[in-house]
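What follows is one structure encoded as structure tokens, with my remarks underneath.
Of the protein chains in this complex, one is absent; all others appear in place.
== subunit A ==
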Amino acid sequence: MDKFRMIFQFFQSNQESFMNGICGIMALASTQMYSAFDFNCPCLPHYNMAYGLGILLVPPFILFLLGFVLNNNISMLAEEWRRPQGQRGKDPAVLRYMFCSMAQRAMIAPAVWVSVTLLDGKCITCAFCTSVPVGTLGNASHPLLSQGEIQRVLARIPCKEIYDGQELIANEVAVRYLRCISQALGWCFVLLMTTLAFLVRSLRPCFSQAAFLKSRYWSHYIDIERKLFDETCAEHARSFAKVCIQQFFESMSTDLVAARCQLPKKTPEDAGEASKKLLGITDQGTMNMALKSWHRCKPPLHLHPPALPSGNGQAGEGQPPVHSSTPQRETAAYYSLV
């Protein structure tokens, strides 16, 4: 148990830092994704806004969902939410705490994407280049251009190579203007997010600190209990499998002996570990039969009470169960007493 205790302490004390680590990695991944992404503004009047705002808003949504998917605790939350009440009451405060802490962590990567996008400026430049105030920044009274034409020309602002509206409004002027707006929006967004985070973190101790401590304790408890239960089941499954297989070998060996009407050789008292581990199967034919039988006819998932042959002749005392396997047990008992 000591080993498990150390592992669980590690998980418990480091679960928060583990989740924070995943959070940080996703934030870095989102900046890396942005720099790897090859932004190509379509430079067409109706497509610019859709493309620009799409790149600004769709990846954050994906990153938010990914944040939930990568969080192991989501299944724990769902399980706790949906389980029948039974003998243990459900506390909605605990569910709320779990959901809030997961949502807060999942919000970081999308916020990083939106900030990086706004501070870089390409998306806003692409999306809003047709709304540049030509009157103040350029020559609004340019003749021979209908509204539609102006829109088409302005839509090409992000694509310097094909821009042909230098007389209408200089490309650099428009780009600088849009980028300034974008960066101002970006810094305001970051300031807003940081202020919100600060308020959430600092106002919590002022209200309901006791309720918070309670929710935190029980949400950790649910997590630990689930892990411990899984570990206990795994241990149980291992023992079950071990006993089941040992019983299988035993039954194979006694079946074959009964079929051949042979008396097995007397097992010497000091046979040692190796012959105990042979479980009564000592020749090629028997082993082959055992392997074939394992494939064709696996034993039922039902362990017989006299589970293990524990060495040289001390197994098998006590009442035999009232099963049809009784004769075999008696036989095993007899033989192992020899």
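Going forward, a residue touches a chain if its C-beta (ideal position, glycine included) is under 8 Å from a C-beta of that chain, and two chains touch if they have at least 3 such contacts; residues count from 1.
The rule is simple: contacts and distances are computed from a predicted model.
The listed choices are "CAHM3 protein", "ALA-interacting subunit", "BHLH domain-containing protein" or "EIPR1-like beta-propeller domain-containing protein"; the UniProt protein name belonging to the chain that is not shown reads "CAHM3 protein".
When the missing chain is restored to the complex, the residue among A:Phe18, A:Trp81 or A:Phe240 that touches it is A:Phe240. Contact with the omitted chain, checked across A:Ile25, A:Leu65, A:Leu228 or A:Ala258, is made by A:Leu228.
Remark: the omitted chain is touched by one listed residue; of A:Ser131, A:Thr195 or A:Asn288 this is A:Thr195.
For subunit A, the residues in touch with the chain missing from this view are 5, 8-9, 12-13, 79, 83-84, 86-88, 119-121, 137, 170, 172-173, 176-177, 179-180, 183-184, 187-188, 190-191, 194-195, 197-198, 201-202, 205-206, 209, 217, 220-221, 224-225, 228-229, 232-233, 235-236, 238-240, 242-243, 300-303, 305-308, 310, 314-319, 321-322.
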